[in-house]
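For this view, one protein chain was removed and the others were kept in their places.
In order of appearance the chains are A, B and C, and numbering begins at 1 in each one.
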Amino acid sequence: MIKVRIKYFAILREQRGLDEEIVSTRAINPIQLYLEIATKHKFTLAPDRIRAAVNDEFVTQDYALVDGDSIVFLPPMAGG
Amino acid sequence: MIKVRIKYFAILREQRGLDEEIVSTRAINPIQLYLEIATKHKFTLAPDRIRAAVNDEFVTQDYALVDGDSIVFLPPMAGG
Amino acid sequence: MFKILNTPLQVSDLKQTLHNHQAGACITFEGWVRDINEGKKVLRLEYEAYAQLAEKEGAKILAEARERYSIINTLACHRVGLLDLGELAVWVGVVAEHRGSAFDACRYIIDETKARVPIWKREHYSDGARAWINCANRGDHKNVTR
Partner (left out) sequence: MFKILNTPLQVSDLKQTLHNHQAGACITFEGWVRDINEGKKVLRLEYEAYAQLAEKEGAKILAEARERYSIINTLACHRVGLLDLGELAVWVGVVAEHRGSAFDACRYIIDETKARVPIWKREHYSDGARAWINCANRGDHKNVTR
């Protein structure tokens, strides 16, 4: 088990009902973690539509999570 | 012979030394008229680099001049 | 520099910072809040950004534009928060010696910004509904809330 901080934005923040939380997880990468929390909180966005950032950098979905990481799941961008 | 008004702009105004004049000419079209005045006033621009406008409309160089026309010889455009 | 701001963008101040005596062309892009999107009447827009990463990725896009195109300077800002119709959401300015590269760079920057910078948009409609744009899941409109 590792502990990571998850920050939520936009539709995920709304569906989760909070801005951030610290979770204990057995997920070894962002995609596993997303599947875990998406099921729990009934997120509507399919995992293939989500990108991940760790410690304010984009990462691939197979990035190896470490204890203390701060992770953000990014819904499809819609700036402009 | 017809009488036409010639208005000068930019390098032609400078080389002619005036803004406009009325001339009597036997030229039947703009290109003939330009050759006539270019020789007389030592204009440096070759006739193939000049366009013509008559009565505030672009015309082709074989436009048939009529008495009272107001003609402008246009040096190469350089706006912007 | 790519800035995320939560206050109205001051276009003349932004453009002022780009002034340069070598520059012959300045192209600006402004993204305004429109009243209709895909047939639905929009009352206002809400933008939200992951600011740290947005400014970092935005700066990367500006650096790419400087490498790809012959430009002198560029600056971009994106506003976040609630915006009314007609308000300025995003501004991109590019100055260059000649216009061709300024047009190309400006277009590159706004295209890449929309694709890569973590900013999200929620439309507020006249019927009271709100929806996060690009977040419908397989077209089922589950993202619309009332």
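The rule is simple: a contact is a pair of C-beta atoms (placed from the backbone, for glycine too) under 8 Å apart; a residue touches a chain by one contact, two chains touch by 3 or more.
What you see is a predicted model; the values in this text were computed from it and never measured.
Chemist: Determine which of the presented chains are touched by the chain that is not presented, and list them.
Modeler: Taken over the complete structure, the missing chain's partners among displayed chains are B, C.
Chemist: In the full complex, which bits of subunit C touch the chain not displayed? Write them out.
Modeler: Subunit C touches the chain not shown through residues 11-12, 19-36, 85-86, 95, 97, 99, 103, 106-107, 110.
Chemist: Need a quick check: the contact residues on subunit B for the chain that isn't drawn.
Modeler: 7, 9-11, 13-14, 44-46, 49, 53, 56-58, 72, 74-80
To be clear about the criterion, only the chains that are shown with their structure count from here on.
Chemist: Whole-Å distance, subunit B centre to subunit C centre, using C-alpha means?
Modeler: A distance of 50 Å separates the two centres.
Chemist: Between subunit A and subunit C, what is the separation of their C-alpha centroids in Å?
Modeler: Centre separation, subunit A to subunit C: 25 Å.
Chemist: Between subunit A and subunit B, what's the gap in Å when you average each chain's C-alpha atoms?
Modeler: Chain centres of subunit A and subunit B, defined by C-alpha means, are spaced 73 Å apart.
Chemist: Residue numbers in subunit C touching 2 or more other chains?
Modeler: If we look for residues of subunit C contacting two or more partner chains, we find none.
Chemist: Residue numbers in subunit B touching 2 or more other chains?
Modeler: None at all.
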